[in-house]
Each structure stands twice: as structure tokens, then as C-alpha cells.
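One chain of protein is taken out of this complex; the other chains stay put.
Moving on, here comes chain A:
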């Protein structure tokens, strides 16, 4: 039977499709391969996102790309549905059950006032009001021992209250459940035995780490999005099934991996940063293909810019993630595995404004998709970064948004003059100023992920993508002393492309405090074996057998009594030699990040197991050369203002016509559908065999001593 199936499939092309629902656009990448000839086809498409029925956009983009849904073998899908439900407060009516004495933890939070001179500061409002927060008698101590049995007597009353209030989702978070979840399990079972009117989600299902506020917040936010996300995924799946989809559907997660539909529906909160995660993963995978293991990934979208460091091919996954946190708000923690990135409010739509003291600022307010930049002509009055780029001749007003829109340059000019007045400078200088300030904000963010963690950006290659990445990257790379910049061939749909490169990935993070010596080794091994068996049997139960899976352990270590830890990779089974080997790696990593070492003992704070399962990825096709001459790709030339690098007459290339092995020098502009690449003077361009645009900054003397 199995052989027959394999043969049956072998007759047709292997088809991979990824779709990414972003705030503004829904992107698609399609890749097929003829298993006999190896002939491959790659195509991409983009349509408008369709809130609130996001699945419609997904079906639309497949239609636009002429995808035969029935032929798809694997489809991976990323969506903003979770982050949208959270930020727009459109989730389920949620209740919370905690240990006696701890229901207010959710509202108390950590007590911090980030905007500390603002005496009228308001705390973020809890997602569950106090009257829907309940308590049960029970206690498990920090060592995981039951010190007070779980009292279920009040449960009937609690359930009545929940039903009377039409609660749709219930979060359970008990004290020290990270150490021993038995009371959470018993409580959850007792509730589901009595009613099926709402979803029940326990903290230990999402997080096995300490800090009760963070875990409670995580559980509550997860419960809050559970019904809406689960329904969305079901609708999407049904929509596909109606079009005779018979392939595997995977869902993009925040940890740079995909997961099965079933798994994603159980804990949908893990999708919260899936868009940025797949882009950053795409950068890492691209690096593997073209042999660039050390990368700084930069994703500039409409509202924000995100960046992350990829060191030796590895992206860092942490559970130190918040939504809505800023200089002026404490935000909400979500303690799930999320790619370690820095995000700032600087994108193409970021609005430039002048404060009471005649200082120019850019962002974090964004014009969004509507009204959008002034140039859209949809009523936007405030100049944005995109408008400044147009005024400087970087973006072609005649080829705005891939030629789909005619830029309203008269309004752009007016908006810049509006800013110029109080500053007493020319509108051209305002446009330069906007770009320089936006760049400065982004350079500071890029330093946070590199220099600030002990990495010299000069040792890294930059990969820039997203709608605005290619416009700013060359200047940013120059500033940081980076020698090489890559704009991927699929830069405009890079999140969808990155998904195509993802494995199934599950991260298990466990707080496990222990001394690090011969005596504790057997206990740590025991705990590791337990974690490993749990995840392995989970994979096996889903038919992800050992030939498809790989595992990697990490330990989170710190000097005894310190708080923040460093992750060191561990062998599957520890032996006596591990004690010194791990200590040596810790010292080295610690020195790199913090510039000093101590003689103190190190201790283990937690374990991190990464399990991956291959979904059968297809190799990236190389692009063919047609023999086209470089001269045929030139659209003309125009004056372009490079801000700090002056004004230069620049050659304009049609990016959609460029082919592998073509080369030229800046100053130049490459216009392609979806993005514009700005090449500064003294920079050279070369297209590699995949049509990625490689920018060399050989004469770069920028950067600083890390």
C-alpha cells in the first residue's frame, strides 16, 4: 500500500505552497518540482489582506497565482490573526482560575511604571476583569510537592458563574505549576467533566517556566485568542478541503518552525510573531544555501522594522516576549518560544512630526495602509518615510507601488514644507532629515541585536527584505561597517518564502534550577530523558518517525545567584566530561556578551529542548540566464539624493529583468515589483545564481569597535 502511494505521488510534480497573511498584503510563494527531471518552477503573488475573513485573502492569492489546490502536497501558512485579536481586543470573553490568594496577580503585574515621570500613568488593563477571576484552595511548593490538596468544592459555583457570564474561554494558572502540573490537570479535567461550554487552557500546556505573573498573562492571552484562532484555522482548512486539498497543512509559529494544524489549534498563541519569524528564518536558510552563516536580518514593513542576529546559522529563540510594551507602557508578557528580535516603530508609513521644541521625529505613529503615505493621495496629510524617499528620487513617482499607483508629488511637497517651516530648513533637507533620523533609529535597533550582545557587525552580512528593507539597507550597512548586503530575489514576499524553508519545530522550555556538578548530573540526565521521551513520543504519535526528526538540547546557565542566563548547547546525555566542557563554553559565551568572567560556580536554571521534523522541503532552484545584456535592463537615469552621501545622477535598472551574473556599480536604483533597491556610490552590485542582489561595500570604513 505504502509503495503504491509513493509511486502514485511520484507521477506528479511535488508542490509546495506557502501563504503569509500580513497586515496589508497576503503573499504567496509556489514551488514545484518534477521528481523525475528535477525541473522546478517558482512563482510568487500578492493580494490585499481581507479582514476580518482572512482566509478569503488566502484563497484569493491562490487563485491569482493559478494554484491548483488539489495538486498541493504541502502547504504552510502564516497569519496575523492572533496578534490582531490581541491588539484589537477582539478575542473571547475569558475567565481565570488561580491558587487561593493569587487572582489579582494578573492585575498587579510587576508594578512597574516605565513612563516614570508621567504621574498620570495608567497601567495596561487586565484581559480578565476581577469578577471573572476565581480562586481554588490548593498548594504545591516550589519543589513541586503538594502541601495542600486541591479543593474542588467551590467548582460547581465557579462553573455556574462562568456560564452565567457567557465566558468562552477559561485560563488556569496555579502557583508553582511549572514544577508540578498535577493540580492544573485535575482541575481542568474536573471542569471539562462538568461542562463543554468553553475552552479550558492550563498554564503548563504552554509554559513550564517560573514567574507567576508572566505565566498567568501567557495563559490568559492564549485562552483569549483560542476560540477565534481555532475557528479561523478550521475555516481555512475547510476552504481548502472544498477545493479538494489533499495535502498536509502546516501553520507557521513564532519559533521559526511550522507545526501541524492540530497542534496549532491547541495552543494558537504560539503563532503570535509568525510573520517576523518566518522572514528571519528565511534569512537563516538563505544563508545556508549561499554559505553565509553570520547574518543580520532586517525586515522593514509599513509600520515597524524588525531585526535579528543569526550567528553561525543559528537563530536565537527566547521566551522573553511582550506585546504592546514600549517606553511608555509595561505591555503584556507572553512566555512562549519566540525568535529573539528587536522591533521598532519605524517603517515606510511612519509619520514625521515636529515637537514643541522644533525637533524632528519619525514614528512610531504610522499612516498604515489607510490613509497611507501622502503620496497615495488617499487623504494622508502627514509626511512619511515613504514620502521622503519619493522626494529624494529614491522611489520613482512613476513606478510607485510597482506602477499600480501614481504618486501625488504635489501633496508630498506640501507635507514636507509644512515640516520645513518650524525647522527653518528647506523641504529637501526635511526629506533628507526624515530618512537620516529613520536610519538612525534603525541603526540603534541593529546595534541592540549585534554590538550590544558582543557581536561586531563587521563580521556579519546583512539580509534586508520587506517592502522597505532594500531602500534603507545600503545606508545602514555602511553605517555599521558591514561589507556585504544581500537583497533576496524574493524580498517582497520573504516571509512566505522563509516558511517554505521551515521544518516542524517544537521548543520545550523548562525551569529547572540545579547545581552543576557530579552529584546533580544523574538528576539532570533523568529530567532531560523525560523531556526527550515526551517530545519524541509526541512526534511518533503524529507519524513523525525518528528518520525524520532531530533533537537538540540547550541548558540555560548563569553564575550562581545571578538572574539572567546564557544558553549553552548540551549533548543528549551528559557525562562527567560535560561539567567542564559546558562551563568552558559558558565562560566563553559570557565573556563575549558581557566582557568579563567570574570564578563563581555556574548553575543550571533551565532546560531547552528543540525537536525538529522534516516536512520534505524542496531545494531552491537556480535561475536561468537568457543571455540578456545588462544594457537591456536599464530604464534610464535620474537625480537621486543619498542624504549623507550627496546627490548623484543614477542609473535605474529594471529589477524584474536582471539575471544571474550581471554586475554594475552604484550610484544606482533597482526598481522591481514590490520593492526598490537603493545602491549608494562606492557600492557594487552582483546577482548570484539565484538572482539574489549582492551589494558589496568594499570601501566601507564605517562601523565601530565592538
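Here is the rule we go by: a contact is a pair of C-beta atoms (placed from the backbone, for glycine too) under 8 Å apart; a residue touches a chain by one contact, two chains touch by 3 or more; residues count from 1.
Here is the rule we go by: contacts and distances are computed from a predicted model.
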Undisplayed chain, where the name is taken from the UniProt record, one of "Hydantoinase B/oxoprolinase family protein", "ATP-binding cassette domain-containing protein", "Multidrug transporter" or "FtsW/RodA/SpoVE family cell cycle protein": "Hydantoinase B/oxoprolinase family protein"
Touch with the omitted chain, as defined above, among A:213, A:516, A:539 or A:653: A:213
Touching the absent chain when the full complex is considered, from A:157, A:234, A:600 or A:665: A:600
Touch with the omitted chain, as defined above, among A:94, A:350, A:441 or A:461: A:441
Residue of A:34, A:88 or A:104 touching the missing chain in the full complex: A:104
Interface with the unshown chain - residue positions in chain A: 100-105, 107-123, 129-131, 141-143, 175-176, 178, 210-214, 327-328, 356-360, 423, 425, 429, 432-433, 436-437, 440-441, 444, 447-448, 452, 513, 559-564, 593-596, 598, 600, 644, 646, 702, 704-705
